[in-house]
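A single protein chain has been omitted; all remaining protein chains appear in their positions.
Labels A and B are assigned to the chains in the order they are written; within every chain, residues are numbered from 1.
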Amino acid sequence: MKFTAGQIAELLNGKVEGNEEAIVRNVSKIEEGKPETLTFLANPKYSQYIYTTNAEVVIVNDSFEAEKEIKATLIRVPNAYEALAQLLEMYEQSQPQKTGIEQPSFVSESASLGDFVYVGAFAYIGENVTIGDNVKIYPQAYVGDNVKIGDNTVIYPGVKVYKNCVIGKACTIHAGAVIGSDGFGFAPNSENEYKKVAQIGNVVLNDHVEIGANTTIDRATMGSTVIQKGVKLDNLIQVAHNVEVGENTVIAAQTGVAGSTKIGKNCMFGGQVGIGGHINIADGTKVGAQAGIGGTIKKEGLTLMGSPVIDVKLFYKASAVFRRLPDLKMQVDQLQRDMDNLK
Amino acid sequence: MKFTAGQIAELLNGKVEGNEEAIVRNVSKIEEGKPETLTFLANPKYSQYIYTTNAEVVIVNDSFEAEKEIKATLIRVPNAYEALAQLLEMYEQSQPQKTGIEQPSFVSESASLGDFVYVGAFAYIGENVTIGDNVKIYPQAYVGDNVKIGDNTVIYPGVKVYKNCVIGKACTIHAGAVIGSDGFGFAPNSENEYKKVAQIGNVVLNDHVEIGANTTIDRATMGSTVIQKGVKLDNLIQVAHNVEVGENTVIAAQTGVAGSTKIGKNCMFGGQVGIGGHINIADGTKVGAQAGIGGTIKKEGLTLMGSPVIDVKLFYKASAVFRRLPDLKMQVDQLQRDMDNLK
Partner (left out) sequence: MKFTAGQIAELLNGKVEGNEEAIVRNVSKIEEGKPETLTFLANPKYSQYIYTTNAEVVIVNDSFEAEKEIKATLIRVPNAYEALAQLLEMYEQSQPQKTGIEQPSFVSESASLGDFVYVGAFAYIGENVTIGDNVKIYPQAYVGDNVKIGDNTVIYPGVKVYKNCVIGKACTIHAGAVIGSDGFGFAPNSENEYKKVAQIGNVVLNDHVEIGANTTIDRATMGSTVIQKGVKLDNLIQVAHNVEVGENTVIAAQTGVAGSTKIGKNCMFGGQVGIGGHINIADGTKVGAQAGIGGTIKKEGLTLMGSPVIDVKLFYKASAVFRRLPDLKMQVDQLQRDMDNLK
C-alpha cells in the first residue's frame, strides 16, 4: 500500500498539518514509529512520543496541543481512535475473504445455508441448522443440531455451538469459544453424591455480539442464557446458566458470572472480576479488575472495586491503610499501654 | 409434549394441590412463568414469585407454606429440586440420541470400540484406544493413543484427551476441555533458562466425573493426576500435575489448583479460588469465591474465605472494618494527638 497524508486526510475528513505529500506504506505504534509509516495518538499516556517518533504521519485529536516542535505530519480529526478504527477497517476489508465450502466438511442434508457462506474444512453443521447470508464458519467449528446463525456472523476455527442455540446477525465468535455447554447444576443426595440436573434450555446471542477466544457460555437449565445486543466479551470469560448480560455491556478477560444473575446495560467490567449468582447489577455499573460482587447493585452508574466491592475511591484509600496495618497495630498497642499507665 | 398436573404428580409420587387437569406443554422459570408451563420453587429467594407467576403448575417442597393465595396448581414433593431434576432427565432422555460412526472420522485399526458407540465426524481415535459401550464421542474430539474410556461416558465436541489417560464410566466431558496436557515443570539452569521436565505420567478420571468446558487437567510428571469418583468440575478450571481431587468434591468455574496438592472428599469450592501447590485440604472443606489457600487445611468441615483464607464469618467482619480503615486511621491519629497532649 502507498498513500499520501493528503489522501488519508480526505478519507477521514481530517486536516493536514505539515507535508500533504508525506508518504506512508505501513502502520506502526507511536513509540516505535518508523519512516514511511502512519500512527496515531489517542491515549494521553503516549503524548511524549509524538515529539520523537519517526513515523511519517500521526493522526491526532482536534483538541491536541503541541508543547514542542513535531517532526511528523499531523492529521487532525475529531476523534483519533475512531479515525484509526475507520482506516483499519478499510484495510481489513481490502484483504482477501474466504468463501465457498471447503472439503472435507460435514453439512447435514437438513441444514439450510444462505448466500455467500464460507464453510471451512472439518467444520460440522448439524441437522436443521439455519445459516444466514455472508456467514463465515471457519475450519473445525461445530454447529449443533437446530442452531440458527444470523447474517454476516463470523465463527472462528474450533468454536463449539451446542444444539438449539441461537446466534444473531453480525456476531463474531473467536476460536475455541464454547456456546451452550451444560449449566453446572447438581442435586446432592443423602450420600453426598451429586445427581446431574439435565440442562434443557439454550443460549441466545443477540446481534452485534463479540465473544472472545476460549470463553464459555452455559445453556440455561430451562429457558435461555441471554447475551443482549452489542455486548462484547473478552477471552476466557465464564457465563453460567440462566445469566442475562444487558445491551452494550463490555466485560474484560477471565471474568466469571455465576448462575441466574442479571447484568444491566452499558456496564463495564475489568478483568478477573467475579460476580455471584442470583443477583442483579444495575445499568451503567463500572467495576475494576479482580473485584468480587456478592450482592445486588441497585443504584445505577456506580464505580466499584475490591472483593467484596466498595466505592473505587474508598477502595484505594482503604488499600493505602492496609499496607500500613502493621504500623497501625503497633501504634494502637502503644496507645493502649499509655492509656493503661494513665488509668 | 402435553401432560396434566395429575400425570406429573404420578411420575414424581407427589400430591396435587389445585386442578389435577391443569395442562402443561413446556417449562419456564418461576419469575417468567407463562400459561401452560410447568415451573418449580426450591430456592427461597424466589418465593415471592409463586404468588404472581402465570405458570400453570409449580413443583414445591412438602414443607412450603403459602402466605397468600396462589393461582397456580401446586405439586408437593419431598424435594422440589430433585423432582425437577428427575423430570428434566426424563425429557432429556426422550430426545433423539446420536449413534453410529459418522464419516469422515479417524479410528485406528488397533482401537477397540464397545457396542452402541457414537463417533462424530472429524473425531480422532488413536492407537490401542479402548472405548466402552454406549460411549458418545462428539465431532472433532481427540482421543490419544492408549486411552481407555468407560461405558456410558460422553465426550463433547473438541475435547482433547492426551495419550495414556484413563476415563471412567458415566463421565461427561464438555467441549474444549483438555485432559492430560503436560504439567508445568521446568528446571532452571545457571543462565536463567528453563529446561522442560518431560511429563511421563497421565490423568485418571474415575466414574461419574463431570468436567466443564475448556477446563484443563495436566498429566502427572510421574504417576497420575487423579480425579476421584463423583467429582464435578465447572468450566475453565485448571488442575495442575500430580493433584488429587477427592470423591464428590465440587469446584466452581475458573478455580485453579497448583501441583501435587491433595484435596479431600466432599469439599465445595466457589469460583476463581486459587489453591497452592504441595498442600492438603481436609474433607468437607467449604471455600468461598476468589479465596486463596496457601497452606494445608488440617481440620475437616471448615468454611473459609479471603486471600489468604480465614474463617468466613471473620472474613466478612474484617472486610466490614477494611472499608472503614481510612476512618479508623484518622481516629487513631487523633487519639495519638490526644494522648501526646495528656502526657
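In this text, a contact is a pair of C-beta atoms (placed from the backbone, for glycine too) under 8 Å apart; a residue touches a chain by one contact, two chains touch by 3 or more.
The shown structure was predicted, so the numbers you read here are calculated from the model rather than taken from an experiment.
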Next on the checklist: Of the residues A:G14, A:G120 or A:G294, I need the one that contacts the missing chain.
Outcome noted: A:G120
Checklist outcome for this item: Of B:F40, B:Y81 or B:Y142, the residue touching the omitted chain is B:Y142
Checklist outcome for this item: Note that subunit A touches the absent chain at residues 27-29, 32, 39, 43, 45, 79, 81-82, 84-85, 88-89, 91-92, 102, 104, 120-122, 138-140, 156-158, 172, 174-176, 208, 210, 212-214, 230, 232, 234-236, 248, 250, 252-254, 265-266, 271-272, 289-290, 319, 322-326, 328-329, 332, 335-336, 339, 342-343
Checklist entry - In terms of residues, what is the contact footprint of the unshown chain on subunit B? => result 104, 106, 122, 124, 140, 142, 144, 158, 160, 162, 176, 178, 181-182, 184-187, 189, 192-200, 214, 216, 218, 221-223, 236, 238, 240, 242, 254, 256, 258, 272, 274, 276, 278, 292, 294, 306-308, 310, 314, 317-318, 320-322, 324-325, 328, 331-332, 335, 338-339, 342
